[in-house]
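Note that this complex is displayed minus one protein chain, with the remaining chains in position.
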Amino acid sequence: MRHRLYPLEDLEDIPGTTVFTAKRSRQAYHLHKFCMSLMDAANREAFKQDERAYLDRFRMSEEQKQAVLDRDFSRLIDLGGNIYFLVKLSNTDGWSTQKAVGSMTGMTADEYAAMMRAGGRSPEGQRSIRDNLK
Amino acid sequence: MRHRLYPLEDLEDIPGTTVFTAKRSRQAYHLHKFCMSLMDAANREAFKQDERAYLDRFRMSEEQKQAVLDRDFSRLIDLGGNIYFLVKLSNTDGWSTQKAVGSMTGMTADEYAAMMRAGGRSPEGQRSIRDNLK
Amino acid sequence: MARITAGIATSHVPAIGAAIDNGKTGDEYWAPVFAGYDWTKEWIRDNTPDVVILVYNDHASAMMLDIVPTFALGFAEEFEPADEGWGARPVPTVINDTDLAGHIAEQLVIDEFDITIMNDIKVDHGLTVPLSLMFGQPSEWPCKVIPLAINVTQFPTPSGDRCWQLGAAIRDAVRSFPEDLTVQVWGTGGMSHQLQGPRAGLINPEFDNAFLDNLTSHTTALRHITRLEYLRQAGTEGIELIMWLVMRAALGKSVEELHRFYHVPASNTAVGHIVLKALD
Partner (left out) sequence: MARITAGIATSHVPAIGAAIDNGKTGDEYWAPVFAGYDWTKEWIRDNTPDVVILVYNDHASAMMLDIVPTFALGFAEEFEPADEGWGARPVPTVINDTDLAGHIAEQLVIDEFDITIMNDIKVDHGLTVPLSLMFGQPSEWPCKVIPLAINVTQFPTPSGDRCWQLGAAIRDAVRSFPEDLTVQVWGTGGMSHQLQGPRAGLINPEFDNAFLDNLTSHTTALRHITRLEYLRQAGTEGIELIMWLVMRAALGKSVEELHRFYHVPASNTAVGHIVLKALD
């Protein structure tokens, strides 16, 4: 038996980061099923015609549906979502991945784009919640 | 690198036996897709209504289609099929697995059933084609 | 701490499921088959585990066409019985223990098993027939079940020794789970049978009984039976016996044989069944 090289809880010690686990995948299963359905042009059309009616085809939680309607990607991550599924939604909207990703940072799209052009977010102070408290 | 404990060709040295490989699985991909479609009652109904028309929905070879129509399980194995897929067809017909399996042995259903009741086919002389030639 | 208390192995012939579902267990043909399980049905009433890790192979019901995983762990909350061509078996929905399954997945990957997680599968006779044999016809299964499907059909199949290593790793994983749970591991499939070609109907009682004899204390020999040897000796579908090795390895070094049964035939197959108690 090999031992973990770190306690599993340490995955929760990274600032502003949610690790996508098998458990979270279960929580978002129907949300993700909706996202993957958008890989079909006819489904994208149906979704655009009536978002709410389209969402009601899926056994997602009401919170998940509302977060989709709000394009609230931070909330969708909270509710179990993973970005690789969620970009099917932002792609459907014609958003760039940068716009979708930047929307979770509390910055405007322009601010986020400028930060990326300037070299991105520095890892300083971003490695460990525990260390930051020291 | 671990070495094979036997030459791969030896898998072809077993009398009356076809080993199901990834390659054979490719050969029978559309045949097997047909078989798995019979796991749905509506599809079984459609197949029973017009077997030929139903088969034409699938990109199977003509030989595979004919062997399905003939319920020629030996031929279906020759054409890449694996029994776990093929029993979906015999189950659809209401055949027992024993009837489907026995149909490949050249025995009548009664003869095969009697052999099984009497303890089955002995492995003597059934282990190796090479050894049988010695 | 969770602990593995016992292991059960049994054939999982679909015709056995049909005999149960159609009320034929008392028929002349079937009565001797079911008699072999009477002891276990009695025993398990007092020894129902919290969770069964049920090692089985999917028979082209949920996998095998588009996806052929070597080792697949079921990770949905529930699993419905598959319709294998004559309607789904009238058996209860299988309920998973996703906490334990998640822990096992974590630990197996750390232990360098390259498992596949399946989030949506229907379970076929390979899983449901053993449940029916042990628990009869309840309205709900009396325990949770973690499905663990092994590819025994499409070559390359994993070696018996790899299955043994998997069983040993499952043992470690269960023992490191903090919840206080009683777990059984069941290995299904076998014994000798071949379902294809002119050689169909092959039964090898000598091989089968040697396997049963060695399963308790002479396991080294069993670990090293090659895939070729299973096919030669036990038929193309007799290779399902590698799943019994997962069960046996999960029990640890010492086991006690509580019950054993061997009978020919059920449909095309030799029926084998054994109950082992973990002593370590």
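For clarity, chains are labelled A, B and C in written order, and residue numbers in each chain start from 1.
Please note the rule applied: contacts are C-beta pairs under 8 Å (C-beta built on N, C-alpha and C of every residue); 3 or more make two chains touch, one makes a residue touch a chain.
Remember, it's a predicted structure, so these values are computed and weren't measured experimentally.
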If you put the missing chain back into the full complex, which of the shown chains would it touch? A, B, C
Option touching the unshown chain, where C:Ile95, C:Ile110 or C:Leu258 are the choices: C:Ile110
Contact set of subunit B toward the excluded chain (per top definition): 1-4, 8, 21-23, 25-26, 29
When the complex is taken as a whole, what residues of subunit C touch the one chain not shown? 65-72, 105-106, 108-110, 112-120, 154-159, 162, 165
Subunit A positions in touch with the non-displayed chain are 5-6, 10-11, 14-22, 25, 29, 32-33, 35-36, 38-41, 44, 73-74, 77, 82-85, 87-92, 94, 96-98, 101-102, 104-106, 112, 115-117, 119-123, 126-128
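As a working rule, only the chains that are shown with their structure count from here on.
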Chain contact topology (line, ring, star, complete or other): line
Tell me which chain's centre, taken as the mean of its C-alpha atoms, is farthest from subunit B. A
Just curious, how far off is subunit C from subunit B if you go by their C-alpha centres, in Å? 23
Where the CA atoms of subunit A average out and where those of subunit B average out, how many Å apart are those spots? 46
Please work out the Cα centroid separation of subunit A and subunit C, and write it as a whole number of Å. 39
Among the residues of subunit B, which ones contact at least 2 other chains? none
